[in-house]
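These notes concern the structure reproduced below.
The complex appears here without one of its protein chains, the remainder shown in place.
For reference, chains read A and B in written order, and residue numbers begin at 1 within each chain.
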Amino acid sequence: MRGSMEPKVLIFACDWCPGLGSDRAGQDRLSLPSGFRLVRLDCAAQVSGEWVIKAFSEGIDGVMVMGCHLDACRHQGANHRAHKKLETLRWLLDGLRIEPERLCLSWGMGREALPFQAEVQKFVSTLKLLKTGEKA
Amino acid sequence: MFHSMESAEERTRSLGRELLESGRITGLLSIIADREGTRPGFLRKPDEVDSLVLEPRYLLAPVCRTLQAMDPEATLGIVARGCDERALVELAKAGQVNLGRIVLIGLACEEEIARQCGCGRPYPRKIDVGQKIDGSKGNVSSGEGSGRPGQQLDWNAELARCLKCYGCRNACPLCICPECKIGLAMWVPTGVVPPDVFSFHLIRAFHLADKCIDCGNCQDACPAGIPLRELHRHLLKMLEERLGYVPGLEVDRQSPLFTDLKHGPFNGPKIPRWMNTLGENEL
Partner (left out) sequence: MSLKERIGAFLCTCGKTLGRSLSIEDLKSQALRLPGVFFCQVHDALCQEDGQAFLKEQIQSFHPDGVLLAGCSPRGHGALFQRLISQWGLDGEALEVVDIREGCAWVHADNPDVASAKAQNLLRMGWAKLSRKELSRDASIPLLKSALVVGSGPAGMAAASAMAGQGLRVYLVEKDGTMGGWLRRLSFLYPSGDEGANILQRLKQEIEPSLLITVFLEHEIAGARGYVGNFQVHLRGGEGPKTIRAGAVVLATGAQPLVPQGLFNYGELKGVMAQEELESQLLRGQNLGGTTAFIQCAGSRIPQRPYCSSICCPVALKNARLIRLRWPQSRVFLLYRDMMAPGVDLEHLYHQAMDAGVRFLRYSPEHPPLVEGMDCVQRVKVLDSLSGRETALEIDRVVLSTPLLANPQNAELAGMLSLLTDDYGFFCDRNLLEPNRTVTPGVYVCGTSRWPCSVQEAILQGQAVAASVAALLRAQRAKASDFGVLDGVKGWPAVVNESACSGCGNCFQACPMKAIGLQPFDGRRVARVNKVRCTGCGTCATLCSGGAIQTQSLSDSMAIKMIQEAFK
């Protein structure tokens, strides 16, 4: 994205809940921030910590991992492990003084249009605030 | 001090000779010193044990793994410090060593060495030689022996000195992957030095999050003097605080990253050596 002030956000969304939310947000013609790209997954547990690291190294400002509610993963709770593993990555980022807020984990919030929009907008404003501060 | 060092050495030698003479072990892994220098050695005969020394501190566990791969039936002896034992525990969990065929001569690090190293547990579970010295803060992870807590460092400056020599990865006892990811161009662009901070170091630290046993080999191996240990220590501290897990202490306890959030820190199932949920059939 050339010369835009909008934070670049990569969203990894599981197709079951947040994927549905994304579709519904579109159907309701809600307005979403311009800087995000969505990757659909079979399960949010597919997101490897290394992918997040790679995204940051490619200059992406923030990564969102959206999955189903913690008790509702149809892959028998795979999202629990995903959460712990990505929390661990957040601690690592923190240890290197890279803002851990750049990795957002959202479980079960993205199934309907308005909550999906709210989650994305909230994350983008968090990133905008970080941008005005120091970026490691 | 010198006197007690000698007796520690002597004691280790006599234990080693005993094990070899009784035939319980095929050979003893330890540090040896002779005309050719000081280096790790594999002693097979009791009279070879004369060359056994205890210093410098050098992690022998990875050598154990290589030896076992060469001769899986042999029982090996090893002069093991706390870090050796922790490394062996984690390697056993990963199916890389057979603890049943290893006999440990437990060596507690003496004060000078323990202070220099700064790990939280400079002694093995069973101490055969030496006196137990308390580690920094009494636990493995939050050792601040080097005096520089991880978060105060300017990592950009520190990692800018990296030559991508892979010394840290090569020296680490738990880096065992046949095709190391950070050696692949897809993950870490080739021909770029220093490597992108994220790709190389973050990925390695992340992989070792629940495996690092704080031996310090990575930092010792780094020619650019990067305080790599601090990177891992921070993560180990968080793992202990938040998930109640310290790697290297219990061979039957699996990493919390493999279980649901509902399973508390102490509820992981035992890890069987072989388990086949596939039944007898090829699929």
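Before moving on, here are some points about what is shown:
As a working rule, contacts are C-beta pairs under 8 Å (C-beta built on N, C-alpha and C of every residue); 3 or more make two chains touch, one makes a residue touch a chain.
Just so it is clear, the structure is predicted and the values come from calculations on it, not from any experiment.
Within the entire complex, contacts from the absent chain reach the displayed chains A, B. Counting over the whole complex, subunit A has residues 1, 8, 10, 15, 19-20, 22-23, 25-27, 29-32, 34, 37-43, 45-51, 54-55, 58-60, 73-78, 81-82, 85 touching the chain that is not drawn. In the full complex, subunit B contacts the hidden chain through residues 69, 93-96, 176-181, 184, 186-187, 207, 254-255, 257-259, 271, 274-281, 283.
The rule is simple: only the chains that are shown with their structure count from here on.
If you average the CA atoms of subunit A and of subunit B, the two centres end up 35 Å from each other. Listed in rising order, the residues of subunit A touching subunit B in the complex are 49-50, 53-54, 56-57, 70, 77, 80-81, 83-85, 87-89, 91-97, 136. In the complex of the two chains, the subunit B residues touching subunit A come out as 150-151, 155-156, 181, 187, 196-199, 202-203, 205-206, 209-210, 231, 234-235, 238-239, 242-243, 256-262.
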